[in-house]
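Handing you a structure now.
As you look at this complex, bear in mind that one protein chain is not there, while each of the others sits in place.
== subunit A ==
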Amino acid sequence: MEVPDVIKTIPLNWYIFFATFLFCIGVVGVLIRRNALIVLMCVELMLNAVNLLFTSFSAYRSDPQGQIFVFFIMVVAAAEVSVGLAIIVMLYRNLKSVDVGILNKLKW
């Protein structure tokens, strides 16, 4: 059984730090942007950071269940994006804007 080079040369911690960086970039994006589409894209970025973390743990520990989880995360992300984009199109039709700052009716 041949071990992939990356597992021999790259410590698992680097993948964890990389995924943490990507996740935090996604969080900052959700916080600073007002375009609903970009907010949705930053959520995708966070999901992908988690996917990378699952995959790296799965590869380093030789456990296929992590990769199955990534598969299910992708399934849920695809469903979420289709519904989310439908909601954004509906918002644009009613408000002529995709600005999340307008949607403050439920704000306390």
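By our rule, a contact is a pair of C-beta atoms (placed from the backbone, for glycine too) under 8 Å apart; a residue touches a chain by one contact, two chains touch by 3 or more; residues count from 1.
Just so it is clear, contacts and distances are computed from a predicted model.
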Hidden subunit of the complex - UniProt protein name among "NADH-quinone oxidoreductase subunit J", "Putative mRNA 3-end processing factor", "B(O/a)3-type cytochrome-c oxidase subunit 1" or "ABC transporter permease": "NADH-quinone oxidoreductase subunit J"
Absent-chain interface as seen on subunit A, which is shown: 1-7, 9-10, 12-18, 20-29, 31-35, 37-38, 40-42, 44-45, 48, 51-52, 55-56, 58-65, 67-68, 70-72, 74-83, 85-90, 92-93, 98-99, 101
